[in-house]
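Note that one protein chain is taken out, while the other chains of the complex remain in position.
Chain IDs A and B follow the sequence of writing; residue 1 opens each chain.
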Amino acid sequence: MAEAVRQCDVDVVAAYPITPQTIIVEKLAEYVADGRFKGEFVPVESEHSALSACVGASATGARVFTATSSQGLAYMHEMLYNVSGMRFPIVMAVANRALSAPLVLNADHSDMMASRDSGWIQVYAENVEEIYDRTIQLFRLSEDPRVMLPSAINFEGFILSHDKERVRLLEDEPILKFLGRPRPKHKIDPDAPLTFGAIATPDTYYEFRMQQTEAMNNALHVFEEVEMEFESFSGRKYGAVDAYNTDRADVIMVINGSAAGTMRAAARALNAAGEKAGVLAIKLYRPFPMEQVVSHLFQTKAVITMDRSISPGAPSGPISEDVKSAMHLAGLTKPVLSVVYGIGGRDLSVEDGKNIFGMAKEGNSFGTPTVMYGVKA
Amino acid sequence: MLEPIKGLKELPTEEPLSPGHRLCPGCGASIVVRQVLLAAPKDTIVAEATGCLEVSTALYPYSAWNRPWIHSAFENAAAVASGIDSGFKALARRGEGKEHPIIVFGGDGGTYDIGIQALSGAIERGHKFLYVCYDNEAYMNTGIQRSGGTPRGAWTTTTQVGSARAGKQETKKDLLSIVVAHRVPYAATASISHWRDLMTKVRKALSKDGPTFLHVMAPCTRGWRFDSEKTIRMARLAVETRFFPLYEVDNGVYKITFPVSSPKPVEEYLKLQGRYSHMFQPQNAAALDTIKKEVDENYRHLEKLSQFTSQLYAPQTA
Partner (left out) sequence: MSWKQLEEGAVVKGGTSASYIVSGWRVKRPIINESKCTNCLICWIYCPEPAIVRHEGGKVTIDYDHCKGCGICETECPPKAITMVREP
């Protein structure tokens, strides 16, 4: 992550330490000390100030990055809406960690899910190389004039943030060529004074938000363009979704985050024993790739949705709600089993995966309330 | 090094603030902005906190600002300024663009209370900016609620006057001491009535290489309850009664820049404001006495600090 930031020619990094994001900023500080990171590193006094400093820096036309987690993301919640409303293309790494109380240091998606409507582009990564690639891609995506929205690369805290994996680093040159320099439409310029952050009225607020919504919709097809461009020099492509065996499966599990890998292993094991299981990993979460998700669910008999966060009082969790809405829009009616897993960093094993696939197969999931998988009885 | 102020005629004729904004007639805050920006270079960047000034001068699609201006939220003006400062530095390092002076405007609400964290952090990191706190002594924009900058005894909508309590029970937070404790190169108080003193201080602050602070009194005709033509008179009386002494702290050395040897009675300042009218009732005589004593003690304290620090520190240049 730190290496990606260095290679992307970031001008300003303003960040506040929080477990488990700390290693990113520590690494960057090392780069600052040995002169490898040539930008400004601002050790702010809070996460809210981190994003605020990013606003100021972005307004000067600089390329800006920050990173946070859990309570920090919650603290900067006000600023998330501010940044996307002001259309600053800031990129943020979120080492997903459960929100307190009770306080816990381990991963679940409750932090980013709590801010999913903030107007940020949200991508979830499954492994370290993907985190590296996505960081580079997101600068390009955010800074595109048709988008101009901030984006967040999400990855589970400790599970991925503190993971030691092989990463095939790319060369500096092609990355710089891919990104270019930021081309903001508006920036701070004493020769052409502009006013940023004016107050609107009910007459115009709705329209500004409409612009933002349109930009988010644009991001769907710009994302595809960015991925193709990225593939041309890196040889790597991930897609907005990743489909394993969805064209033949009787049960398809829709899941985001690193657990998707574990679930694929479970599905492979089941399929080797004669079952028909599929896994659809959601990589681009906002904008939600509705059409692509639905296109993989047409022929299956049952769907399982996996949420690594709880939405108390709601019919089911965020991923579940989005998948069911997408299906409804496409006129697709299939039993959907909503499962909540991995809360507060609770592990999900291949065995667990097999059990969950089994649950959907057992009966008609219509009318089954959300399964809180893994809770100790 | 910016030139010392000689007279009004040498100041630029091009206005940094355009008229047609929505501030009240007689508003002290806009006078603060005009005087500060007229003394500052033309390429000044302004960062601002939410407040009276912000909503009235930047109402889409109108903007009164003839300077690049950015507002983000209530508590983060100093953090945004840190970002601008860092952005300029990073871009200048790669040969794109250059640095420009940054002035931050925050009200007493956005500085004393909700904004104090961002201010403290920005100062501690040593970013180069001048923070101007325009102090109208309450959360005026949201309807005259008390803030940490509201003086003792003042009526506000959240420190109402009744039989059980009359006005704010706590004293005004000593903001300048908090700022000075960060060992800033320069911090000062100023009043729009004493424009030459204010402008000299602005230029002095901008010549320093680091964070600087100006605390300016911005009398509010609406919230303080006085007729709009008296704004400057209010600011002047605050100084002449020693209620708001004009002093500066230059690298730790205190100096009263407008000494008041024979102060006018504090009552002369208070009785012109509707928010203190209850102070002149017999049952509040003790409270009024406390106010007068505090004003007196505060001024003597400053005198002693001036004597003490001028002997302690050798004079510094820039």
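In this section, contacts are C-beta pairs under 8 Å (C-beta built on N, C-alpha and C of every residue); 3 or more make two chains touch, one makes a residue touch a chain.
These numbers come from a predicted model, not from an experiment.
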Hidden partner chain, touching residue among A:His48, A:Arg63 or A:Arg87: A:Arg87
Hidden-chain contact residue, picked from the options A:Ser46, A:Ser151 or A:Thr195: A:Thr195
Per the touch definition above, residue among B:Ala64, B:Ile114 or B:Val253 touching the missing chain: B:Ala64
Among B:Thr231, B:Asn284 or B:Ser306, residue touching the chain not depicted: B:Thr231
Interface residues of chain A (partner: the chain not displayed): 85-88, 148, 185-186, 193-198, 200, 204, 206-208, 210-211, 214
Positions on chain B where the hidden chain makes contact: 8-9, 11, 13, 15, 17-28, 30-31, 34-35, 38, 57-69, 192, 195, 221, 227-233
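Going forward, only the chains that are shown with their structure count from here on.
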Inter-centroid spacing, chain B versus chain A (mean Cα positions, whole Å): 43
Residue ranges of chain B touching chain A (in the complex, touch as defined): 42-45, 47, 54-55, 58-61, 63, 65-73, 75-76, 79-91, 93-94, 96-97, 100, 117-118, 120-122, 124-125
For the chain A and chain B complex, residues of the former touching the latter: 11-12, 14, 38-40, 42-46, 48-50, 52-62, 64, 78-79, 82, 86, 181, 188-190, 193-201, 204
